[in-house]
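What you see is the complex with one protein chain gone and the rest in place.
Chains here go by letter, A and B, matching the order in which they are written, and residues are numbered from 1 within each.
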Amino acid sequence: MKIVVCIKQVPATTAEKRYTDDLRLDRASTEAIINPLDEYAIEQALRLLDAGSVDAVSYLSMGPDQAAEALRRALAMGGDDATLVTDSALAGADEWTTATVLAAALDKLAPDIALMGMASDDARGSLVPGAVAAKRHLPLLSYGSELAIGEGTARVRRLSGTGFDWIEAPLPVVATVTDQVGEPRYASLKGIMAAKRKPMETWSLADLGLGEGDLRGGALTRVTDARPPEAKPPTERIENVGADEAATQIADWLASRKLI
Amino acid sequence: MSNDIFFFAEFAAGAPERSALELAAGAAELAAAGGGDTVALAYGAGAADGAAGLGAHGVARAVVLGDDAPAITFGPAAAVAVADAAPLAVLAPATPNGRDLAAALVGIGDLPAFGPVRAVRIADGAVESEQATLQGSVITTSRPVEGAPQPSVVLVLANTFTPVEGGSGSATVSQAAASDHPFTRATVAEHHEAEARVVNLEEATIIVAGGRGVGSAEGFEQLNELAAALGGAVGASRAAADAGWVPYQLQIGQTGKVVKPSLYLSAGISGAIQHRVGMQTAEHVVAINKDPDAPIGEFADLFVVGDLFQIVPKLTDEIRRRKG
Partner (left out) sequence: MARPGFRRGHARPSAEGTRRVTYRLTDDHLELRALVRELAEERIAPRAAEIDQSGEFPWDLKELLAKQDLLGAGLPATYGGTELDTLGQSILVEEIARADATTSLIPIVQKLGALPILLAGSEEQQQRYFPRLASGEWLIAFALTEAAAGSDVASNRMRAARDGDAYVLNGGKRFITHGSVANVLTVFALTDPGAGGRRGMSAFIVETDSPGFAAPRVEHKMGIRGSPTAELTFDDVRVPAENLIGAEGEGFKIAMATLDRSRLSIAAQAVGIAQGALDVAIGYAAERQQFGQRVTDFEGIQFMLADMASQTEAARQLTYAAAAAVDAVAPDLPYWTSSAKLVAGDTAMRVTTDAVQVLGGYGYITEYPVERMMRDAKITQLYEGTQQIQRLIVARQVLARAGVGKRR
């Protein structure tokens, strides 16, 4: 039983972001981390590994060379090996491209479960896992607050509108988990040292048998404009007044905007 | 290829969700601009019976995908319906179910994907969408590349469009073809109902949200009363949901609901970026917090520095008094 956790390197939430001339994030000059929501997928996989439910945990990432750092960091948390798909043709990849490439890499790695975080911090479309599943012709188990493995099946506990369900599908599957799986572990010092000796492979698109035609020029979408958000009017403050006065002022504010 | 606009219409307990009505309005708007029809991809409990009623919201045709099963299982049927019609765009709600279905379309049909968007329009014969990325630090406009396959799949945030009420038409209903795609192999193995009824936050136009500062499940009682006085619903930050004070269905933020009410009143929420991305498009934001330096003070329209336990009950009384 093998899990491959797909992780993405993203700009740190607090990092200052710079953009290239063609309106893409300049990832080389921005502090980068493992997408925080992917850390929950790592944690879930490692918990299953600790419990003996799976035999191996591998990592897969697509990105520039420095995404290897994210894989090293994941290996420091635990797991066995990692693969980085990197290719200059992938700069500017959109969700369809990413899904196409990850699906091809996962076909080669052939895990029982391809596990991903529920969203990426820098885009939040959450479309890649489902598109990967579609491309690989596998069931999708998404938004699990827990992932469990049964006899030839996997299941996720998923929040419903009125409670929660356990959704089940036969293996192999593509699955995603939420931040409710439990807090991701910290890498230990020995984990960091051990990670250096764990195997990491780098694949190009050619290694995946993907040519330029397969990726239709690299993306199906393009960004035509990027700009800062509209400046919002300055915050009005109510401070240093008693609760009665504060309540009256809030009510006045709401009434003046026809909210009550 | 057509200039039709498709959209996913989720039903629950026999009626369309608010997201379905919002997207119906959006799809009708885009269809009118491009000179096409509005077509619903209806699924969920009661979709078969209720689909025709979408005609009252400007929907010309409705394809019923299925009834009560995990939403992802309807993806392949939707992909077939979409491939047959090759519309200009398919709108999907930016909810977990909507994202699963949109992803199925993108993966099965090799289609361009957008969103979650805060605005979408037709320009020069293609979809042009606007989205906030990198935690809202930048607003990008995107289009399909030249020669990209049609349709564009667009995830739409709640409250981007306003439902149009009062129509009386009836949509032509057809049943989607059955599929044996692996997506249909996901089944509900166990179903658990929560003890208390949970409000669908995406439907609320006024939300009173509480965070760590509320301190306890009992603390949320005060927020319930304020929400009732305002005619709104109660939401929460992840900290409050993690603490078990409210069910996770009420969590607002990056990993919870993304809401866009006309009034968002928060109490005891510091306003971390992960929370902010779930509510930053609210029209009016009022925040009550005892920490004058809380980050929420930087993006609230009205920031009240004070003790929520003193202010909230007084505010509830004041609003009740004014409403008579």
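Definition applied: a contact is a pair of C-beta atoms (placed from the backbone, for glycine too) under 8 Å apart; a residue touches a chain by one contact, two chains touch by 3 or more.
Every value quoted in this text rests on a predicted model; they were computed, and no experiment measured them.
For the chain that does not appear, the touching partners among the shown chains are A.
From the options A:A187, A:A226 or A:V241, the residue with contact to the unseen chain in the full assembly is A:A187. Touch with the hidden chain on the side of subunit A covers residues 76, 186-193.
Assume only the chains that are shown with their structure count from here on.
Subunit A and subunit B have centres, each the mean of its CA atoms, that are 21 Å apart.
Interface of subunit A with subunit B (complex): residues 11, 13, 17, 19, 23, 25, 37, 94-96, 99-100, 103, 118-119, 121-135, 137-143, 145, 155, 158-170, 178-180, 216-217, 219-230, 232-233, 235-241, 243-244, 246-251, 253-255, 257, 259-260. Considering their complex, residues 12, 70, 72, 75, 96, 99-100, 102-104, 106-108, 110-116, 128, 132-145, 148-149, 152-153, 155, 181-183, 185-194, 197-198, 200, 206, 230, 238, 248-249, 254-255, 262-263, 273, 277, 284, 286, 292, 297-307, 310-311, 314-315, 317-319, 322-323 of subunit B touch subunit A.
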